[in-house]
Every structure is written in C-alpha cells, then in structure tokens.
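A short worksheet on the structure shown next.
For this depiction, one protein chain was excluded, whereas all remaining protein chains were kept in their positions.
The first chain written gets the first letter, and so on, giving A, B and C; residue counts start at 1 in each chain.
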Amino acid sequence: MSARRVVLAYSGGLDTSVAIPWLAERGWDVIAVAVDVGQPGDLHEAVGRALQLGASDSRLVDARADFVDRFVLPALQMNALYQGRYPLVSALSRPLISQVLVQVARETGASAVAHGCTGKGNDQVRFEVALGALAPDLEVLAPVRDWGMGRDDTIAYALERDLPIRTTKSSPYSIDENVWGRSIECGVLEDPWAAPPEDVYEITQDPRSASLAGREIELHFEAGVPTALEGESLEALHLIEAVGKIAGSFGFGRIDLVEDRLVGIKSREVYEAPGALSLIAAHQDLENLTLERAYLLEKRKLETTWTRIVYEGLWFSPLREAIDAFVSSSSDAVTGDVRLRLGPGSCSPVGRRSPHALYDHALATYDEGDSFRHEDAAGFVKLWGLPTKQWAKSRV
Amino acid sequence: MSARRVVLAYSGGLDTSVAIPWLAERGWDVIAVAVDVGQPGDLHEAVGRALQLGASDSRLVDARADFVDRFVLPALQMNALYQGRYPLVSALSRPLISQVLVQVARETGASAVAHGCTGKGNDQVRFEVALGALAPDLEVLAPVRDWGMGRDDTIAYALERDLPIRTTKSSPYSIDENVWGRSIECGVLEDPWAAPPEDVYEITQDPRSASLAGREIELHFEAGVPTALEGESLEALHLIEAVGKIAGSFGFGRIDLVEDRLVGIKSREVYEAPGALSLIAAHQDLENLTLERAYLLEKRKLETTWTRIVYEGLWFSPLREAIDAFVSSSSDAVTGDVRLRLGPGSCSPVGRRSPHALYDHALATYDEGDSFRHEDAAGFVKLWGLPTKQWAKSRV
Amino acid sequence: MSARRVVLAYSGGLDTSVAIPWLAERGWDVIAVAVDVGQPGDLHEAVGRALQLGASDSRLVDARADFVDRFVLPALQMNALYQGRYPLVSALSRPLISQVLVQVARETGASAVAHGCTGKGNDQVRFEVALGALAPDLEVLAPVRDWGMGRDDTIAYALERDLPIRTTKSSPYSIDENVWGRSIECGVLEDPWAAPPEDVYEITQDPRSASLAGREIELHFEAGVPTALEGESLEALHLIEAVGKIAGSFGFGRIDLVEDRLVGIKSREVYEAPGALSLIAAHQDLENLTLERAYLLEKRKLETTWTRIVYEGLWFSPLREAIDAFVSSSSDAVTGDVRLRLGPGSCSPVGRRSPHALYDHALATYDEGDSFRHEDAAGFVKLWGLPTKQWAKSRV
Partner (left out) sequence: MSARRVVLAYSGGLDTSVAIPWLAERGWDVIAVAVDVGQPGDLHEAVGRALQLGASDSRLVDARADFVDRFVLPALQMNALYQGRYPLVSALSRPLISQVLVQVARETGASAVAHGCTGKGNDQVRFEVALGALAPDLEVLAPVRDWGMGRDDTIAYALERDLPIRTTKSSPYSIDENVWGRSIECGVLEDPWAAPPEDVYEITQDPRSASLAGREIELHFEAGVPTALEGESLEALHLIEAVGKIAGSFGFGRIDLVEDRLVGIKSREVYEAPGALSLIAAHQDLENLTLERAYLLEKRKLETTWTRIVYEGLWFSPLREAIDAFVSSSSDAVTGDVRLRLGPGSCSPVGRRSPHALYDHALATYDEGDSFRHEDAAGFVKLWGLPTKQWAKSRV
C-alpha cells in the first residue's frame, strides 16, 4: 500500500480538476478516475486533461450497465421518489462510484480515496458512508470541503497556475446528470419563490412548445423490470434512454422541490427526470393490478424508508438489503403491460393488463355474472364497525 | 320513536327512487332526505318527486359549507390521496350524510335509517360504520343490498309500478359527485386495459383541446386553509370551485386507478378532481417549505393512515380525531403563497414563500454569505456512518 | 372427488366429537384428523373414539417437528408477541392444521373440510383464510358456528345419543395447548378485574412456591435459532420443551391480557408460555448485540406487523413471506450466547456475547484506549439539532 497515493473521483469539472494539483501540492500521488454513469460531455477528453493537471494516472470506467442493473432498476422497483418527488438521481450513482474508487485503490495500492463534495450537500455523506462500509481502512479526503475556497477563489487558483480548465461557458448552475435524470442547483434557483427559468432545462423540452395531440406508449414489464417499449424488446439502459427521450420531448419530468437535506437544511432543488418519472408511473400502476392489498400497503411504507435511507447515504446497509429482499419476494408478479398517455408536461397510465392480475371481472362487475356474495358484506360491515361503535357507546 | 319510520338517504337516482316504494310496500313510513354536497342536477325537483314515489316527507339539506369546513379542508390538510391518487371524494360525504340522517331521524322520531348502497362497494361500510358510531340504537336498512335486483330488474320494477323516474339519458356509468370531485364507474371502465373514453368526463375538458400556453395561478394559505386566489379573498367553497374550474379547463385532475376496496376486491375507478389535485399540490409544496423535517416525515406517514381509515369508513373514530390533533399542532405554520403553473393535463408548483419558511438562504446558498460551518459536516458524516461501518467490519 | 366427504380437524374435545355425528346425520362421510402439535392427552385413544362417534376414517398426524421448524422458529425470530405480550400460540398451529386437512382431503378425494370453531373467536378466521389460500375449491364447514348450540345443549345432544365422550373432569375453562404455550379462556376469567385463580395454570408452577435462589441458564443461538442449552446441543423441539420446563418451574411465563380480537371485540385472555417468553427474551437480547441500529429499528416495527397479521389469520399471505425475507437477510448475524437469570416469576438476560457483536469495547469505553473521536460529536450535534433550531427560530 502506497502511503501517499490517492484515488480521486474525477468529473472533469472545476472542483475536481483543481483538486488534482491541490492534492499533488500536498504530496499526494493522484489517480483520477472518471466513472461514466450516463452523464453528457467528452469524458475521454477530460481523462486526458487530468494528466496535464498533474495526475499520475487517469482512467475512464464505463459503469452504465452496472449502474442500471444494480442501482436504477432496484430504485424503479421501489418507485423511489424522495419526498414523493425526486427519483434519487445522484444518490444512486454515489455508492457505485465509491465502489469503483475502492476497486482502483485496491489495484493500485492506494491508501486513500477522495471526492470533490462540499460540506453542505448530501453527496459527501453518500461517498463517505459508502467508503466506510466498503473499505474502512482507506483514508477519505474531501479537498473541496477542506480548502475553504469559494467559486471565485477556485477560479483564481486555476488561473494562477494556468491550469487547463474549461471555463468557456460559465454556467451559473451546478449540474449533476446520469442515466436516471439531471439535477440543477444554485444561481437564481436559490430563491424558492422564483420560477425556474427555461434555460435550466436540457433534457426536457418546454411543454409549451410540445405536441398538443400527445401520444400513447406501451411498456412491458417482466418481474418489475421494463423489457419492451412499443412491443420491441430493449436492454434496460436503452429502454430508459428511449422512454426519457419521448417523455422529455413532451416536457414531462420536471421537478421543482423544497427539499430536506440530511445535513439539516432545506434547499430548493430542480430536477429533470422524464424517463424515471414515466417508468415509475407505469410500474406503480402495474403493481396496483398485481400485488395483494396488505403487502402493497406495507411495500408503500417501506418504499419511503428505502428512498430516505438511500438519499441519506445508507446504500451499503443491512436495512437497504433487507427491504430489497422484502420486495423481491413478490416482484415476479409485477409482469404485464401498461399504456401511458403523454401530453405536454403530463404522463398518465390509461390501461394495464397482466397474466397475474388480481383484478377479477366476475367479482368487480356490477353486471350479470357478478360472483360476489352481497350478503357476506352485511356481516363484514358489522364486525368492521364494532370497535368504533363500542368506543362511541363508552363516550356517552 | 315511531317503530316503522325510516329516514332514507335519497339521491334522486334510480336505486334510491325505487327504494321508496320498496320500503313503503314493506310497511315503512319513508322520509326521503337529499343532502346537497355540491352535486349537479335539480335537487328541488328530485325532492318533489320523492313524495310522488310514496315518501311521507321529503327534504333538501344544503350541507355544502359544512361539508367543506368539516370534511374537505381536513382532507386537504392531510393531502389525502388514497393509493397516492384518489382524493376521497365520496368517502368524505358519507359521514356527513350519515349525520344528517341521524339528525332527521331524531327530529322525526324515526327508528331506522336507510342507504342505497350495494353490497360490494365501500359506501355501505362508510354509512353503516358512521351510523353505528353516531346512533347505535337506530336500525340500518340497506334495501338495494337486500333486494338482489340487477339494474334491469330495478328498471322493470319501476316500469311495472309506473314510477315517475327519469331514465331519459340512460348513462352506462355510475356517478357520484360533490364539491371535491367526481367518480365514474361501470360500463367499459370495468376493463382495466381499456382507456377511459372521453365521454366519462364532465368537469375536465379534453387536455388535447386545452390552451398550450398555459397559465399560472397564485394561491394564499392561512394555517393550511386556502383563503385567496390571485390575491382575491374567497370563502373556501368558492375558492375550491374556482380553482376546479380553471384546472378543469386545462384537463388537469383526471385519475385512472386500479383500487383496493375494503371489501377485498380490486376495482378500476376513474375520477375527476381538478380542484382537489391542484390544491393538494399547492398545500403539500407549502408544507415542504414551512414544516420541520422529522415532523413532516411522520406527518406523511400519518396522512396515509388517515386517508386509508377514512376510505374504510372510520371517520367517526378516535384514530381519525387523534391524527387531526397531531396535524393541528403544527398547521398554523402552513401560511404563505404558492404559484402553480397549469398546462394541458398538468399542474406544478413553481414558486412558494412564507413568513414561516424554514428555508434559510444564508444556510442554503453556495455563494458568499454562506453561514453553514462546513467543518461540522465532517464530524456529522463520521458518526452518521458509524453503525454501517461497524456492521461491514463484522461481516468480514 | 367425493361430493359428500369432509375432513374434520378433530381435537378429541366435546365440540369436535359432537361434530362427527352432527355432520354424519347431515349426510357427510366424516374423516377425523387429529394433529399432534404438542398438546397433552392421549391422542391415540381420541382417534380411536372418533370411529365410534361415526367417522368413516380417523388419523393421527405427528406434526411437532414441522410445527417447530416452519411456524415456531420463525415466530421466535420475529420475537412475536401480540400486543407486546401473547406469543401467538394457537395462531401458529391453525395454518399448519389447515395444511394437514387439505393434504388429507386431497388424498381421500374429499370435497370439504371442517373446523370446530365458534363465530366469535380468531381461530375460525385463521382456519378459513388458510384454507381459502391453500385450496380455494374446497368447501369449508363450521358446524359449531352453525349449529347454534350452547355448551349445555351440546352435552345434552351427546347424552341423548349416548356418545362416548369424556366429560369426567368438567373443566370450566376452554383450553388450547401446543409446544409453544397454552391458552385458557372462559369461566371466572371473563371478569377482567378478577385475578386468575391458581387452578387455571398447568405448565407453570405457582411462583410463590418456587426457588428464591433462582438459577442461570445459558443458551446458544445459530442464525437466530436456539441450538444448545447449558452447552448441550439439542433439537429445537426438545430445547423448547426443556427451557419451558425450567422456566415453568419458576412460575415464569404467565400472561394476563385484555386482547383485541380481529372480530372487533375485546376479550380477557390468560396464557402460559414459559419456554416462548424465555427464548424470546434471549433472542431479542442477542439481536441488540448483533444487528445494526437502523435495520433493528425497522425490524422491530415489522415484528409488530408480522405478529398482527399472523394473529389475524394471514399466515399464507405474501406480506408474511415478505417480512420473513426481510428478516432472513440479516438473521445469520444472530449467533452467540445469552445467559438468562431465572427467579420466581422472573427471567432476564444478564450477559450476551457473539462473534458478530457490533459492540466495540474500544469505542464504548470511557477508559484509556478509547478510540472514539470526541471532536466528531460537536459537528454531529450541531447538524442533528439544526432543523429543530430553525423551527424554533421561525416560531418567535
């Protein structure tokens, strides 16, 4: 193990770019690792730049398929929406990136890993808890949290050293993106009363210029996993991208939320997640058709718990694994088709069918052929209401 | 108390109209009571018809304001959406109608009350549990559940007796409507794969013919109650109607759901609730800004419980009252403004502000003026992750 | 399938004995099945008597090992105590007996199964829900619920027909017993203010005549299953019996409870479960040492749910299976030893150890060698209290 070698989670952005010389100046041998989880931009070029910035080694890891299989699809099966709205986009990639960092640290004999998060966000927690669970022996560095430089200081630092950093289009926003969606923070968005300007959105079109006629799409699920779009079988990664593109073209999937961060503050967050929100709507709808009532009720509660702990960085925890086991025990029933209707800014299920449907027309219909014994209901109602009736009597 | 006098919850529809002669033929003196909770149609005319059908007395009770104050507004404060979708429209009116029935029974010395529900729906439960809690001494009759006639038999019964019943526009659907929304069942909707045809909708326009440009509306809340629209103070009843009209004109508020009924079956339900869904979206958003994290987390769980038990007929239960007390203890903080953006089939909050906002710009910002101590985070993260780390170590 | 053959759950007691001729008189070919789940009494003799009573066939099934493995041990892993007190004794045997009934029905081509429960207890629900899940095609008969005879009528019925029924020691109590405990109802116990008389107890000695000196016992668990007592390996069945005998000799394990039955009434129940309560105390204590905090917190909640649904008859439900899966995902950690101290009427853990202990002396100690960084705490506390502080500020 090399006492002063560190594996840095490198995005190619300002902060992690500056972190390379900053760490190197403090005597670290820096290995920069960029993990492809579906973000845009030229990662190859960024990886090349890391060497110029002073990294001794620089790697690009394509983790998209792994990300989808082990993080995104479980989140879909949980209908994971933090505060009922946010599909955990960044919260899902952090544990995966942590795993990659640890793997590279093991291969290269590094004694430390580093991330570029500040001290007031959730991501520092997600990285550090994951790293603590995966490799309690590795030191964790958080240069951006430690150096105490604001954005202007950081740029000045880069200019001083003439670092090859792209600050061409100085976006006022802080962005994170992957296969499952995109988050936008800072700038004017820090005023929760101000509506997000149209320029914050990249992967959803303005709904005011979308097709009013709308369209329907049909999705097929096998055991909770989407496997076909419009009858065509697709790998999950491509299906998610395809659904995202369609839904995004209708301006569906925008989220504007006052969010409770784990570190104790409220922040205003804006997201785009057209694919995630469409697929969750469809998946949840199919569950309503195929899962038993009492199980479903408890699953909905555990979804909230799962989502919260993943948001809070506890991916590698026994509770997350246990809730996954709970869900796996019935997920094979979630097989069938859902038809979604998309319009400008909207997406709703309008039809669903399944070989495992618990909907029984003979029981549900009010027509002839009704097989429900109405006289059973009288007894049911009587006993159902008995505790309330006894309570009411005792209050007189 | 008159041994054979019954107070009937009378809607003017086929079933409760036929119930009048059916009960009278069985020796009951029938008092028909129509309760106005915001449904459409000429209730005065219906009440007149009840006498022709054989009722000894017939009354119209305007309960709209009471309905809004004691049932709808509490449901709004709970963001009550059964299965995350259905705003409890009918489930809210049943306990109120039960109260009116009991009141009239007390005034007229009746020994029984009657409702027109079948044996497989939720409404029988809601009526009977409410009545058992309010007046355990009164007998409860459920003629429609007992007589075992299908729809055709009922019509034949009416024709035989030449009853003055309106069957002009024989709708294939079974409808219930009030201030808070409208439910549609039966007919083609019993196939959950078939998309609801456009003709089931009455209070929402086809979103495909709505204005693509959309519009924004601003709502003001005081202690969780909406009190002004676009700056104009309105009584809650009128505000709900006004918001419903605007949102309905955009085709927003349609719900298509496979629902778990209390009596143990799954059914396919279609609803329209443009006002309810808009107001809940706004209210929930304002709560995110003004309520403390741990409280909010627990409130969200109790919302699910409240909604389920009200759906299941337990309005007059100590649990419902207790959850109301839980919510009342913080609801004064839910004061402020929310701006909603409406488009075809869509409605989203895009801004919110409050004198009680817990959002603190100085804590949340990444700019200068940041008052959050980043070094606190390092200690926090370490202890936060400690249990997971210990667990991981013990698994090696 | 024989149209008029029924398989009866036969206990040898008054009700199910009378049920044989009662069913036979109504044209049924009755097969009596006694299932040994650890109850006392001569089941061989009882099975012989069934033929005299008119059964065409009569069987004894020794299901004790199966009962322990598939029902009792899972209940132990759930620390299952309904209302925090009752270890589900009868609720665990009903689904197993139902399975045996269905199996015999399949072997003998019977078209129906029958149980001897009344209409106001929980056991009818447990039998009928289990049977509906296991064999929805079989008719379920409930002769005792249907015949409407009180105890005196039943005895008169037996005397009239000169049935070979034992009413020698006419106990005023209604008893159910199995490996996991014993329940006692009726008679003077129906007054919840009256203390249970000493004569209701059979498997626990009067604590007032127990050894004041007490004793300690040491239990070993492997993956949540007790496998050794005082260092000696034992099959679970024998270990449970042995622990029950020791704890019972101290008068430990008596339960006196006002219980909420599923059918909507409160009843007063008395139980003895010395083995169950001792083992649950030990198991729970070992979990506190070996399971991670957040997981444990959620497990405790799910224990309550599991216990309630099993009490309410939903053993063969997807929710029960899912909670089992949740628990299985971490149960291998629950390995180690617990020392229990028994005294008159009391039993408490006084020591526990495990190779998987999450207790870390270096972290927990206040002595030298403390490895906990106290300075981390300051940051933790600050962020932990931040939401409350913001709330307090906003209330001024």
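Note that contacts are C-beta pairs under 8 Å (C-beta built on N, C-alpha and C of every residue); 3 or more make two chains touch, one makes a residue touch a chain.
Predicted model, so just to flag it, every value in this text is computed and none were measured.
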Looking at A:V30, A:L257 or A:A377, which makes contact with the chain not pictured?
A:A377
Listed residues B:F71, B:Y86, B:Y311 or B:W384, member touching the removed chain
B:W384
Hey, which subunit B residues sit against the chain that's not shown?
260, 263-266, 291-292, 294-295, 298-299, 302, 305, 309, 314, 317-319, 321-330, 383-387, 390
Could you please point out the subunit A residues that touch the chain left off the display?
290, 292-294, 333, 356-358, 360, 363, 373, 375-380, 382-384, 386-388, 390-391, 394-395
Touch rule applied to subunit C and the missing chain gives residues 83-84, 118-120, 124-125, 128-129, 132-134, 136, 142, 145, 148, 150-151, 174, 185-186, 190-196, 207-210, 212-214, 216, 252, 254, 256-260, 262-268, 284-285, 288-289, 293, 296-297, 300-301, 304, 308, 312-314, 316-318, 337, 339, 341, 343-346, 348-353, 357-361, 363-368, 370, 372-378, 380-382, 384-386, 388-389, 391-393
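Quick note on the criterion: only the chains that are shown with their structure count from here on.
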Work out which chains are contact partners of both subunit A and subunit C.
B
I'd like to verify one number: the distance from the centre of subunit A to the centre of subunit C, where each centre is the average of its C-alpha atoms, in whole angstrom.
42
Centroid from C-alpha atoms only, then distance subunit B to subunit C, rounded to Å. What do you get?
41
Identify all positions of subunit C at which a residue touches two or more other chains, and write them in rising order.
292, 294, 383-384, 386-387, 390
